[in-house]
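In this view, the complex is presented without one of its protein chains, the others remaining in place.
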Amino acid sequence: MAKSKIRNNSAILLICCPDQQGIVATVTRFISEHSGNIIHLDQHVDVEQDVFFMRIEWELDGFDIKPDDIKEVFRPIAEQFQMDVQLRFTTFTKKMAVFVSKQGHCFYDILSRVRSGEWHVELPIVVSNHRDLEDVVKLMGMEFHHFKMTKDNKAEQEAEQLALLKDRGIDLVVLARYMQILSDDFVSHYPNRIINVHHAFLPAFPGAKPYHQAHLRGVKLIGATSHYVTADLDAGPIIAQDVIRVTHKDSISDMIRKGQDTEKSVLSHAVWNHLQDKIAVYNNKTVIFE
Amino acid sequence: MAKSKIRNNSAILLICCPDQQGIVATVTRFISEHSGNIIHLDQHVDVEQDVFFMRIEWELDGFDIKPDDIKEVFRPIAEQFQMDVQLRFTTFTKKMAVFVSKQGHCFYDILSRVRSGEWHVELPIVVSNHRDLEDVVKLMGMEFHHFKMTKDNKAEQEAEQLALLKDRGIDLVVLARYMQILSDDFVSHYPNRIINVHHAFLPAFPGAKPYHQAHLRGVKLIGATSHYVTADLDAGPIIAQDVIRVTHKDSISDMIRKGQDTEKSVLSHAVWNHLQDKIAVYNNKTVIFE
Amino acid sequence: MAKSKIRNNSAILLICCPDQQGIVATVTRFISEHSGNIIHLDQHVDVEQDVFFMRIEWELDGFDIKPDDIKEVFRPIAEQFQMDVQLRFTTFTKKMAVFVSKQGHCFYDILSRVRSGEWHVELPIVVSNHRDLEDVVKLMGMEFHHFKMTKDNKAEQEAEQLALLKDRGIDLVVLARYMQILSDDFVSHYPNRIINVHHAFLPAFPGAKPYHQAHLRGVKLIGATSHYVTADLDAGPIIAQDVIRVTHKDSISDMIRKGQDTEKSVLSHAVWNHLQDKIAVYNNKTVIFE
Partner (left out) sequence: MAKSKIRNNSAILLICCPDQQGIVATVTRFISEHSGNIIHLDQHVDVEQDVFFMRIEWELDGFDIKPDDIKEVFRPIAEQFQMDVQLRFTTFTKKMAVFVSKQGHCFYDILSRVRSGEWHVELPIVVSNHRDLEDVVKLMGMEFHHFKMTKDNKAEQEAEQLALLKDRGIDLVVLARYMQILSDDFVSHYPNRIINVHHAFLPAFPGAKPYHQAHLRGVKLIGATSHYVTADLDAGPIIAQDVIRVTHKDSISDMIRKGQDTEKSVLSHAVWNHLQDKIAVYNNKTVIFE
């Protein structure tokens, strides 16, 4: 469905290893000696943990190692520096599933970006525990999968959802205000590949009804947080956060309305960075090479 | 010391009462019938609590009730509607004491506003548990009072501080990164007249070392909160909040440095609103008639 | 199409007149004497121009004047104070037409708000000079009207558009990144009822290709501006503005992508305020009773 814009043909290395001398020199020489032209290079050192991070992107045109061989040829360097290495190609198209419940604001925002080609991604299926968005999903030519959730059927339903995701080759699950808590087992199948948006400025107001909590406390800003989902509810690595100003005049329903704008922009911002392979995760935190 | 700008000669009524028909009509007719010209009128209804709030400001030139008599003449209306009424005059100059510890960023910000006449206030004394800012305070011609705080002398020192504040006729105490916790007794002498700034976006990260907590959690925004001090630590009515963006590149000391900009602007914003008599407090929340 | 939420049954008066004593008292007494319960009251005095503005909203339940008679009964007050008066009812549903070209981001944002019932409005028709969004418009059950624009056919096409808008009873025209300049004649049919979004922080970068201009100048923020359309291009009364941070790393296409998020939020914010009857216009500026 996505009519993606023309993309350059590049490779990306995401590297994480103990900090030590010579890493940048070694990696850049590797690319340079094989006639690769570096487009982006960003590195970060966590000086407290002595951990080194790098994201390097270079053009494959003219690069004298075939894409399939890069990992192998790079292996000695990776071993020398004890690197955790991820290799990505910008021409690869990720497959994304969106999980929704009743509210559509995040979904429409995603839909708009997918259809315009802003995002280089395929969105074959939408999963929901309600039928409110079924018509628009089907109108847009995507599959809509309804899974009614009860107290008793969670394990079975999740098993079916996982089978569906596997069958469709899904790389990324986006929870677009999906109001179900995923089981630890479900989460374990997609480590750092499930992105949620929580409707509060975490760690303030985790859990249910954050706008009610915010209204009661009388805060002057409300926020939203997108994060990778982990076994701990609302406690995964934070990818993006933003806030919006409120006053005493704002009722809870005003807060909900205003907050939705923040939710959708924060979620889409996080998904964008994930799709661009700009996120490294460690220690329950994110390094984002923007 | 303050060379204040020329101010209009106005009266302000801050009203809080059960919501009912005819309040605005009655109050505005009262002012109008006595030839007062309304400059500002703002009202708010908390529909959940059925509480009505109003701030009304009118020119005293031409008003046919003498300032000292207004409260008495207005009494029947106040009683009819069971109003909690506060009457203020814009020509009255509040007296403010600033409490500091070692860090000066909030203090300099306040100093700049007082000296430029931006704030209509007197700042006769600065109180501190350290001597770091003594020289600048004295250079500026203000009294500097040093109270060394130990585990054992808190009660006595606070008693002396209270005596000092009383002697100097202080109306407002501003805690400009004062790193001591005031006792409940101290606080009870200045209800809704002690303004603190906490270096986090409350209710996230209350207590000590919020920037360390924020760094550990990997948040993407850090904040500051100014609030009236109550017996509950960091839990008083919030007056102002703001945030600033951080990334994985920011160390704890970067967060401290960036956060200071937010601390000082948030504190000064809160003090400004207090000095303008724009804040009503109820239910541990603020109504700010900006 | 819109499934609007339950709304209270209220009347709104938007008043503009020369500033003078007794206006608020007179208007609020009028409502109070006829047993109306005021929900919102906001007023503003432009002290440089001596112009008074008020927006007052009150419940019609219990109000002892029939809606159709309010204007007549209020007339003596309006004449006494030389008021320009607009009377609105919250139960009235405005009819909106959206004009688009090729880009869909603003349109999807509007669509999401209309379908969720966030906006109390009908959206029967979408007008475009291109066919890119025809499928989604029709899928959503709205009429899509294509008007191909050439150098020579503008007058005729606009005449047909106006006839269409009139036939469908349109109250508000929203230009959602519509890339045609409306003629003065067209604009004159909908004074203060055509809302445009310009993709720059006006008055910076008016006219064509503002992101290219912004990139060339090396600004650190890019913005968007929604405004009522007047005969002067990009110079009508500003309703809402916002900005987003950019750096040297952002290419023109990054700026376009980031800017779209600001464009859609600024446009929707402006339309929301218009639909709530919260905007007064004078002197080519807006007073927004938020």
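The first chain written gets the first letter, and so on, giving A, B and C; residue counts start at 1 in each chain.
What we mean here is this: a contact is a pair of C-beta atoms (placed from the backbone, for glycine too) under 8 Å apart; a residue touches a chain by one contact, two chains touch by 3 or more.
Bear in mind the structure is a predicted one, so any value in this text is a computation, not a measurement.
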| field | Shown chains touched by the chain that is not drawn here | value | A, B, C
| request: Please pick, from C:H44, C:H120 or C:H189, the residue that touches the omitted chain in the full complex. | output: C:H44
| Which of A:G22, A:P76, A:G169 or A:P191 contacts the chain that the document leaves out | A:G22
| task | Identify the residue among A:V45, A:M140 or A:A235 that touches the chain left out of the display. | result | A:V45
| remark: Per the touch rule stated above, chain C touches the missing chain via residues 44, 46-48, 201-205, 217-221, 223, 237-243, 247-249, 251, 283-288, 290
| For chain A, the residues touching the chain missing from this view | 21-22, 24-26, 28-29, 31-33, 35-39, 41-43, 45
| query | For chain B, which residues touch the unseen chain? | reply | 103-105, 108-109, 111-113, 115-116, 118, 136, 139-140, 249, 257, 260-261, 265, 290
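In the analysis below, only the chains that are shown with their structure count from here on.
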| note | Two copies, chain B and chain C, superposed on Cα atoms differ by a rotation in degrees, nearest 5, of 180
| query | For the homomeric pair chain A and chain C, should the interface be classed as same or different, according to whether the shared residue numbers exceed half of all numbers used? | reply | same
| request: For chain A and chain B, let me know how many angstrom lie between their CA-based centres, rounded off. | output: 42
| task | Just give me the whole-number Å value for how far the CA centre of chain A lies from that of chain C. | result | 35
| Tell me, which residues of chain A touch at least two other chains? | 249, 290
